[in-house]
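Okay, so here's the structure we're looking at.
With one protein chain held back, the other chains of the complex are shown just where they sit.
And now, chain A:
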Amino acid sequence: MVRGTARLPRDLHPVAWWAWALGLAVAASSTTNPLVLLMVVGVAATAVALRRSDQPWADSFRLYVVLGVVIVVVRVAFRLLLGTGVPGTVLIALPEIQLPEFAAGIVLLGPITRESLLAGLYDGLRLAAIVISVGAANALANPKRLLRSVPPALYEVGTALVVAVTMLPQFADSARRVRAAQSLRGGDTGRVRGLRRFLVPVLEDALERSLAMAAGMDARGYGRAGSAGRVQRTRTGALMLLGLMGVCVGTYAVLDPTAPRWLALPMLLGGLAVACLGLVSAGSRVQRTRYRPDRWQWPELVVVAGGLVAAYAGWRVAHDRLTLAYPPLDAVPQVSALTLVALALALGAALCAPDQRRAVGA
């Protein structure tokens, strides 16, 4: 029997996970149906529970869930505090408080109706579902690996971002250290001068760190010159410039309905294509290789397809069956078969991804 190796435990390509999660987010953003939203959250949580790794970033999902709950609570609380005037069944009759002249038009409290509670809940759920989808992507794929999968021509930018992300926790560390150290000596305590006491050592430390980092990276070959000839450099430059012009003109034409139509989409797409060629040309002169790059195999494609299906279904339902996507507040919401199938497919696709590699001995 010939057995494929694509599903052996390994890290799925980060772009695939992000595409999948963004698909879920699109599905969530195109509806306020609480059942659908809860299903989106459920799909995201199941995928994370079954497919996340044991690396530190994988724990971040819990934070996103907490954030989602907070969003819902705040949304509902604001609905109650700022009377919304959604008419319907009154649950508790609170008095209305008129604010004085300077805040005219704002009414505090007011009767709490079942409908206004539900409207707050639906709205909050939608935002929470989007946040949790993004959180799932964060927990499933190392965000730094995502930055590292940029095309070679943008490598320098990618590295700069990765370094910035790495330096942030160190910055917090150094701030904590300096704050503690400054309490060990006497000196200015005023607001401005006290701030200076704190900022000067922290900034000096950050500066020193960046210099050490730059020296270390330089000594390890970062930014070595490629062997691009004059001709190639000119070609790359020309392609990029042409592509950019095409994109600019195309965008203008798309936005201005009076411009000739052939200037719009064709120009935009042409410009994009030329710019891509420029990127490829710039990348080809880069003499840099990737250690154990993430490969695209069929599970990656399936995962991306799962995200696309969810997004498509969400958009489709929002377009064709408005009452299903945005259910009225006075009836039990219903779910279309299309949404149900699409979300099931999205979950199935996520489960097609292989188990993540476990760190040995960690």
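The rule is short, and it goes like this: a contact is a pair of C-beta atoms (placed from the backbone, for glycine too) under 8 Å apart; a residue touches a chain by one contact, two chains touch by 3 or more; residues count from 1.
What we mean here is this: contacts and distances are computed from a predicted model.
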(message) Please identify the absent chain by the protein name in its UniProt record; candidates are "Chemotaxis response regulator CheY", "ABC transporter ATP-binding protein", "Signal transduction histidine kinase" or "Cytochrome d ubiquinol oxidase subunit I".
(response) "ABC transporter ATP-binding protein"
(message) Please identify which residue in A:Asp59, A:Asp218 or A:Asp256 touches the non-displayed chain.
(response) A:Asp218
(message) For the chain left out of this view, which of A:Glu204, A:Asp256 or A:Asp320 touches it?
(response) A:Glu204
(request) Can you work out which residue in A:Val178, A:Leu239, A:Leu279 or A:Ala353 touches the chain that's missing from view? (result) A:Val178
(request) Specify the residue from the set A:Arg62, A:Arg261 or A:Arg288 that touches the hidden chain. (result) A:Arg288
(message) Applying the definition given at the start, please give the residues of chain A touching the unseen chain.
(response) 55-56, 142, 144, 159, 162-163, 166, 177-178, 180-188, 196-198, 200-201, 204-205, 209, 211-225, 287-293, 357, 359-362
